[in-house]
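Of the protein chains in this complex, all but one are displayed in their positions.
Lettered A, B, C and D in written order, each chain numbered from 1.
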Amino acid sequence: MENLLWLIPALPFLGAILLVLFGGRLPKSLLSLIGVGSVGVSALVTILLGFEFLAERPLYYQQEVWQWFSVAGFTPSVAFHVDALSMVFIFVITFVGFLIHLYATAYMADEADFARFFACMNLFVGSMLVLVLADNLLLLYLGWEGVGLCSYLLIGFWYKEPANGYAARKAFIITRIGDTAMAIGLFLLFQLFGTLNIQTILSDAPQVWPVGAEGALLVALLLLGGAVGKSGQLPLQTWLPDAMAGPTPVSALIHAATMVTAGVYLIARMNVVFELAPLAQLLVAVVGAATLLIAGFSALTQYDLKRVLAYSTISQIGYMFLALGVGAWSAGIFHFMIHAFFKALLFLCAGAIILALHHEQDMRHMGGLRKSMPVVFWTFLIGAGSLAALPLITAGFYSKDQILWYALAGENGNVWLYAAGLAGAFVTSIYTFRMVFLTFYGPAKTHVSHPPGKLITIPLILLAILSLVGGFIELPHNFGHLVLFSELLQPVLPAIEASASLAANEWLFQLLAAVVSLGGVFVAYLFYIKSPYLLHRLMHNGLAVRLQQFWFAGWGFDALYDNLFVRPYVFLANLNKRDIIDSFYTGLARTAEGFHVMLSQSQNGVLRSYVMGIVVGAIMILTISLFL
Amino acid sequence: MSTASMEAALLLAGILFMLGLISVLIRRNIIFMLISVEIMLNAAGLAFIVAGTRWVQPDGQIMFIFILTMAAAEVSVGLALILQIYHQLKTLNSDAANIMKG
Amino acid sequence: MILLWMIVLLMAGGVLAWLAKRWHPVLPRWIALFAILTDLILACYLWLGTPTAVTGSSPWLVRLEIPWVPQWGVNFILALDGLSLLMLLLTFFLGALAVLISWREISTKSGFFYFNLLWVLAGITGVFLTMDLFLFYFFWEVMLIPMYFLIGVWGHANRNYAAYKFFLFTQASGLLMLLAILGLYFIHGSQTGIYTFNYFELLETTLDPLAARLLMFGFLAAFLVKLPVVPFHSWLPDAHSEAPTAGSIILAGLLLKTGAYGLLRFVLPLFPGAALEFAPWAMLLGVVGIIYGAILAFSQTDLKRLVAYTSVSHMGFVILGVFAFNEWALQGVVMQMIAHGLSTGALFVIAGFLYERLHTRDIQQMGGFWSKAPKMGVIALIFVMASLGLPGLGNFIAEFLTLVGSWQANNWLTVFATIGLVLATVYSLRIMQKVFYEPAPTDRPLPDLNARELLITLPMVVLILWLGLYPQPILDTARPSINQQLEAYQEPEVEEKKVVVAEVPEVELGIEKMSE
Amino acid sequence: MELTFYIAAAVAILSTIMVITRYNMIHALLYLVVSFMAVAVVFFTLGAPFMAALEIIIYAGAIVVLIIFVIMMLNMIQEDVQREKEWLKPSVWVGPALLSAVLLAELAYILLGANPSQTEALVAVDAKLVGLALFGPYLLGVQLCGILLMAGIVGAYHLGRQKKKVIHRFLQERSAAA
């Protein structure tokens, strides 16, 4: 089975190539067969491999496909390495990816560029798989940039709208900034280790660096730069909300479930380096905490259904970063998996709603959909519950609770991080249920044209189940103490010990989290169902309005970057459009012409002045003879 | 005659040369220019004779004869050309002959 | 002898193409295509006929030496090593594409056009092959005149200005190189008593630091202008944008590479000390070029001009890498030469296609072509991505290796160069945005690529992917000669350089020799 | 002898100045003859009597007469004198004269600075000596002089030919108008 490892990324690539080459000529049914089928087979292979992996429990499977190149000892290969961490990721990618592909065949059925869409999607899945399977950082970088490309292409899928194109460019450019930092990190790593092979680096790093070494810090920070860019974390988060310009399945797959968590993967993958640089690791946590708050508050104020989800994604990835930062590696990955389930679910539901409402995305124009779209309502409710971490029944509760717990009780945890996480959880459940109430309750404002078909509802239901039961593979100590997941990751990611003094009171904090979560639901209920006038009153308060606008604009980051970087750059570039250096050469030419005109006037055709020329020459020569 | 006047004679040649030169510069009439050049050539011939005298050699005088020949040939061609120009341009003003410039 | 034939074939083909116009109007292009393809086959034969890694002994695969002006020690020396071979392959490949691209575009004076095209290629081939400095200069100049005509006769509206500028810049710098060549010649002559332009013998010249510095600047002048490096780049946008498509391809794909090739072949081995001294400044120039070119590219509205400025930016990597003095960087440089030749050539091809269809190069008047011409869109996308350095495409390998190498030499400059990658993204995506995205400004039909155009572009796509995914054959071919150029830098404390000629077996006059 | 030299030199200079300042061409030519004669005297004092004769015969005789012929042919009249006056305004001659003065000053400085080492008295080089040299070593020179004169004559013949058989209609009209 492990020899088929290469098939996992290769199949989607093959699909993409087929779709590019023959996309124009094949019927849609065949196109969707290629598009979905390639990912489906890939998922199948993954699952089979997963079974084998679980059965054999090896440290890793590895397969070198070919040596990419070899220059003076720099020998990266196209080689795949699968261990528990990658296993989790490829499972999510192929399986959730498959579901979303399936969903997309219905969602995109009316699109003219059907083939282009699936080609890009397949290409994305392939690149993402390469990213997580790569055994060296250069190959990882290939996947890393490849998913960026696909993200770009899919955000700008509806290219005729200029705004979509700009959103796509924004996404690509901002993530590229992070990538650049990462690339520099790779140079540094190569200089220090002479290789970019991940396993070699991880095993050599402790010998090369003592804990807290400057080199480790530098590398960790640079890698963090890449992670922050890709995962939409502070300060490079601004692209993700705009990325919602793409079709909803894209948002679900790329901008919620998989690509944006690449940063999480990278940090988890390079955990040794981060552990050697505690400062960097702390920064990861701080970034996560800050992002989850900022994005959460922004999500509170959005009206666009997908934008709320986008901010929520940023916020949830903030949790993952927080987990990684405090050293709760497996908790972060666990949350990644659960988040992939419920966020994909939410997006797909949103997609179904949007499709049903003629591409209406504004929640203010929705409402009352509970009756007209029951399946969507229930699945959405499950997803929302999981996002809001409703206690006990949802998977989100278990994963998030673990993070909150380690943020406080982990080795690197502290009260501030915990408080931020808790506040974030509160806000999360407010905006989640604001969304639910605005969309499904109240009077219907837009007519539902075509209810979702089977191809749409099946993925929803499957994902909803996963969002409910996914959490039960990892239960807290005082709650059955099931540690299947972290045990699986044990060989790859270091385990975390909770501080003993707090461990006894763990139930207290779980209770607190549950209360906060439910409290959030209640607040949303209060404002949007029970007494909407409260909201009106709030909206008359100047401070609140300003705050609302500030959050709505994503804490002004867009405006800040616009004024700080974009505008000056465009201004400078346009100022220098004619190339200032060129004018130097033009000036030279002008000077020569000037001399020409001057000298030409001496050639005035008058004989006497020519004689004069000779006399001047004579004087010159005699003077030189005399005085020199 | 002493050597001092040898220098004086050379100086005389120089002065005549310069006078011819001034004349070329200030005259617009082409004939005058030609005459002035003759003065200069004559001055050069005088210089040769002075030099020949100084070294008691006939070579200076021979050069003078050559110069004389050359002056004659030049004047003849020059005058023929001047006639031609007068027919073409109806003037002897050298400044007027400036169709070509730049 | 095969080397000589390559050049002769092109030159003769050019003359024949010119004359053939009288017999039949389409004959010239067939002759041109045939000549170039034959050369391409010859080059491929040389490449495949040689074991890939001829490491160890001499990097020279073929040598040919005929006395030319013995009084001056000028010999007609052609020699081929891996570097030259790669450059030749690129030359003939792009040359063939240039013929194909002109198939319909050139309607006036087509005989003379192909004459010029083939002679440019002949000049370039000569530059890549010759190991006699006089002959090098000779070929260096030979390629300019036909190029001048290509721009000046078949170019766009402002062609005369562009052609002048191109010519004056390259000539001025070339003459400085000539001075340096002469200087080297006389210094070597006075040291050894042997007056020769033979590259292998001149390598042994010992120079005092001042002389080395001055001579190096002479060489640099030519190469930096050709490359081009900011601030000597200002001929390039005009020349590239005004040239006909074939001309742009050759300019961007090949002519710029002669500068890079010159740096590798001459500046590095001849003046190790001076080059080491100058390296930080050269790298700085490279970084400035990367960033400056990127900013300018961003602001252009003329598609060809935009692509031209991207060349400025990309060539910054070349000089950055050359002066990093390590194998990674130099391999990166070689890759960059090839990948940039393909990717920028392809972008010019696409600009040419668009111009043929729309009669404008202004990207403000384009947009929304994705649906009208999806094939063109995909191909454009691939090369735009190549230009911004997407992994999996040839440019990435080039840029990454270059940066890895330059990082070893200078951290901060590498950081700034890497920032150039972000700027590359900014301008590259602008191409996609303006041409293929946004609402279509016109309702005019835009036919998608036809079979001939696909024949031109698809090989480029395949090659750029091949370069990106399996560049090893290229790297192996280049390795021996790169190590050769680097020899002087391996042990900087050792003054005297290794004798190159000693390793090359004596070659009989006019008789070629293949090493195993 | 020396006095004669100085007087002749003074006459030569003065008459030459008169040549270059006259408006009337005939007057100027007369002064030119005087100047040439004075130079001839100088030649005599320098011990070159043969040259003195040649100077008078060829310069003062032949060349000046040739010029006078041409002036006659061109039919110079009073207007021309007037015009000459206009042409010779101070604004025209001051600049060139100054330039020439600079040149003369330099030349004079050099010429007076020359220090001939020879001190013996002047020895005349008579016609015989000149003749011997002329037809001895300088024979080829004489032949070249012949060629020179031939060139001059052919040239003058070609250029000076009056357009009896001028073909160009346009030019005929022009010369008729003149």
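Worth pointing out:
We take it that a residue touches a chain if its C-beta (ideal position, glycine included) is under 8 Å from a C-beta of that chain, and two chains touch if they have at least 3 such contacts.
What we mean here is this: contacts and distances are computed from a predicted model.
Of the candidates "Acyl-CoA dehydrogenase family protein", "NADH-quinone oxidoreductase subunit N", "Dihydroxyacetone kinase subunit DhaK" or "Molybdopterin synthase catalytic subunit", the chain left out of this view carries the UniProt protein name "NADH-quinone oxidoreductase subunit N".
Among the displayed chains, contact with the absent chain in the complete complex occurs for A, B, C, D. Among A:L21, A:I393 or A:L626, only A:L626 touches the chain left out of the display.
Seen across the whole complex, the unshown chain contacts subunit B at 10, 13, 17, 20-21, 24, 30, 33-34, 37, 40-41, 43-45, 47-48, 50-52, 54-55, 57, 59-60, 62-63, 66-67, 70, 73-74, 77-78, 81-82, 84-85, 88-89, 94, 97-102. Take subunit D: the residues that touch the chain left off the picture are 107, 110-111, 113-114, 137-141, 144-145, 147-148, 150-152, 154-159, 166-168, 171.
Along subunit C, the points of touch with the absent chain fall at residues 68-72, 108-109, 134, 137-139, 141-142, 144-145, 148-149, 152-153, 160, 163-164, 167-168, 171-172, 175-176, 178-179, 182-183, 185-186.
We take it that only the chains that are shown with their structure count from here on.
For this pair, subunit A with subunit C, the centres built from the Cα atoms lie 39 Å apart. Centre-to-centre, using mean CA coordinates, subunit C is 69 Å away from subunit D.
In subunit B, the residues touching two or more other chains are 21, 25-28. Residue numbers of subunit D whose C-beta contacts span two or more other chains: 96, 99-100, 103, 107. Within the complex formed with subunit A, the residues of subunit C that make contact are 165, 230-231, 233-234, 237, 295-296, 298-300, 326-328, 331, 368, 370-371, 374, 378, 381, 385, 388, 390-392, 396-397, 400-401, 403-404, 407-408, 414-415, 418-419, 421-422, 425-426, 429-430, 433, 436-440, 469-472, 475. Residues 1-2, 5-6, 9, 12-13, 16-17, 19-20, 25, 28-29, 32, 35-36, 39, 42-43, 45-48, 50-51, 54-55, 58-59, 62-63, 66-67, 70-71, 73-74, 84, 87-88, 92-93, 96-97, 99-101, 103-104, 107-108, 111-112, 114, 116, 118-119, 121-123, 125, 129-130, 132-134, 138, 141, 145, 148-149, 151-153, 155-160, 163, 175, 178 of subunit D are the ones touching subunit B in the complex. Here subunit A touches subunit C in the complex through residues 20, 23-24, 66-72, 74, 78, 112-113, 116, 138, 141-142, 144-146, 149, 152-153, 156, 159-162, 164-166, 168-169, 172-173, 176-177, 179-180, 183-184, 186-188, 190-191, 569-570, 572-574, 576-577, 579, 581-582, 584-585, going by the rule given at the top.
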